[in-house]
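The complex appears here without one of its protein chains, the remainder shown in place.
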Amino acid sequence: MTREPILEVKELTKAFGGIMALHRVSFNVYEGEIVGIIGPNGSGKTTLINCITGFIKLSSGKVLFRGKDITGKAAHKIADMGITRTFQIMRPYYTLPAYKNLVIPLFSPRARRTGGWRGGGKLGDRNTVGIDILEEIGFERDSFVPYKLASTLPTGYLKRLELARCLALRPEIIFCDEVFSGLSMSEIASMVPLIERLQMDGITLVMIEHRLRELFRVANRVMVLNFGEKLMEGSAEEIMASEEVKEAYFGSEEVEEVMSHA
Amino acid sequence: MMAQTRRKERLDRGIRVRTDGLYALMSWRELSYLTLPRVVLIFGVLALPFVMPSMYWQRVISIVCIYSFLAISFDLLAHFVGLVSLGGAFFVGVGSYLAAILNTSLGLPVALTIPISTVLGATICTALLLPCLPLRGVYFAIVTLMYPLALARVIEALNILGGTDGIMGVASFPSRWVEQYFMIGALLLFLFAIRRLVNLDLGLVLRAVKDNDQAVRASGMNVTFYKAIAVFIASAMGCLAGASLVHIYMWAGISQFALDFSILPIAATVIGGAGTLTGPLLGCFILVPISELLRAFGTLRIVFYSLILVGFIVFRSEGIMVYAQRKYHQFERWVKV
Partner (left out) sequence: MEIFIYGFINSISLALIALGFALVYGISRIPNFAHGALYVVCGFITWSFVRSLELNYPLSIILAMISTGIIGGLIYLFILIRVRGMAISEIIASYAIGLAILEGLRWRGFKGMTYTLPTFKEGSLMLAGTPVDYHRLIVVGVGVCIVAFLWIFTHHTKVGLGLRAMAQDERAALMLGIDSDRMAVVAMGFGSMLAGLAAVLLLPLGNIVVEAGYNVLLLAIAVCIVGGLGSWVGAVMAAFLIGFAQILTVVYIGPHFQMVVALLAIILTLILRPSGLFGRQKELEERV
């Protein structure tokens, strides 16, 4: 492929004290695709997202967004360029109702710039825009759910709220940190089409996931991290076929069994 | 065994359910249900100088207003932005010294010194606190506690701004009534303005910073900037209090950095009900007069209000206002389980 990548990560390295959390990880993300990142616990997936989105400082390496260097920029500036993320541990604004949770991202400079009045600009009523976005992401508009306090929402809705918070910014890339984990099978089943629709809307997604089956269904490419290093990258079939990945990821003889499920 | 088979049930009063938004206009009963508490507060406070016309009590009312400013500013920062500032004295000190300098050196009248020192003082306080804004919790509390102490010691050590003697000969308000109504008017104005602010979109962002600043950052907003806005508003109130204090006592000195101004507003907030904005005001109206009455006993009043503070923090952290609001909006009854 000759197209320009939307996001380039070059030799990203992060050390916590003496511990190498990430070691020279490089990869590209192209516009409109879904990239999955998998790896055993502690392999540095979340750290990778934190480094790219500016939440922690990386030790060395480069991150380019549309050819522009965004290495080491402040997190809010990176988000302002359209690189958003969800958090693995969902912490909504507990004291606010669900739709008011979206007023905050709608108030941000990016939403005001890109959204026009629909995005809650000068004339827009951010409350109604917030409810619109919630409906888009699967909150029933006419029920009480969007008006309930965020602290009373169940996990499935919280995950959607996290995604909605990203969508309110009209993002170019969303980094999803384990959006499937902790959900029941039926909730996941309704989440997958949502992800696919986001892709059709032209949003690039990078997904960290432990639920391999669902990830392999939606992802165009998958990257495997192990002990902070990139093990391999390829299509879902290639990953599943790779002995090396099986070894690293599952580490034992149960491989066949698990893999046959996936 | 009876106690275990019963349970206390709390229900919203029917009238409260119906008084949302426009429906409040349906009947006088519902209208008054909504407006009565506010009307009582506003007219009660406005009537105070007439109810207690003696010189001494009018002075106490002014002092109550000054502490109320600080308490509301503490409440705003602590419960709507998540910055626990123990530096009320810092705001007061900066405001009072500014007003005193403007008045004695530049000869500006009271009508100018107070607004100027409010805005200028808030700018100075915000600029000085700016580097500390990324700090959280305990660290921010400690650093704000240190600022007034450090400033007082610097003034003392360098012997500038009148050193330990302070700045004397500051002009007073034209009359007691002007003083009273200026203080009360400004207090009500700030109280209702801030209650409005915290429900605006900007206020929601501030509250979001308290709940989860990482998510606010991930939404592309500069958390420090919004914290700075909040600190500016809070310190403007503190500086206004300080500037008024100088004109009431006609003197600015190191004692305006005293910890009284940091601790008593916190005590008032805890007693009145944290996070209600009206509560701190109520707390001041209870605590400050008592503390003034105890002034004859010297430092006993500090013992008194610090013990009250400990008591409320440890045993009943709800506060009067939250309790009263609950009683007003809900009724309780015992139901069999």
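Think of it as A and B in the order they're written, each chain with its own count starting at 1.
Going forward, a contact is a pair of C-beta atoms (placed from the backbone, for glycine too) under 8 Å apart; a residue touches a chain by one contact, two chains touch by 3 or more.
Everything numeric here is computed off the predicted structure, so don't read it as measured data.
Trainee: Please pick, from B:L41, B:L112 or B:L135, the residue that touches the omitted chain in the full complex.
Mentor: Within the whole complex, the residue contacting the unshown chain is B:L135.
Trainee: Determine which one of B:V51, B:A157 or B:V337 touches the chain that has been left out.
Mentor: B:A157
Trainee: Which candidate, A:F55, A:Y157, A:F180 or A:F216, sits in contact with the chain we can't see?
Mentor: Of the candidates A:F55, A:Y157, A:F180 or A:F216, A:F55 is in touch with the missing chain.
Trainee: Residue by residue, what part of chain B touches the chain that was omitted?
Mentor: Spelled out for chain B, the touching residues are 78, 84, 86, 131-132, 135, 137-139, 141-143, 146-147, 149-150, 153-154, 156-157, 214, 259, 263, 266-267, 270, 297-300, 302-303, 306-307, 309-310, 313-315, 317.
Operating definition for what follows: only the chains that are shown with their structure count from here on.
Trainee: What is the distance, in whole Å, between the centres of chain A and chain B, each centre taken as the mean of its C-alpha atoms?
Mentor: 42
Trainee: What part of chain B is in contact with chain A in the complex they form?
Mentor: Checking each residue of chain B against chain A gives 201-202, 204-205, 207-208, 210-212, 214-223.
Trainee: Would you pull the chain A residues touching chain B in the complex into a rising list?
Mentor: 53, 55, 74-77, 79-80, 84-85, 87, 91-96, 100-101, 103-111, 126, 165-166, 168-169
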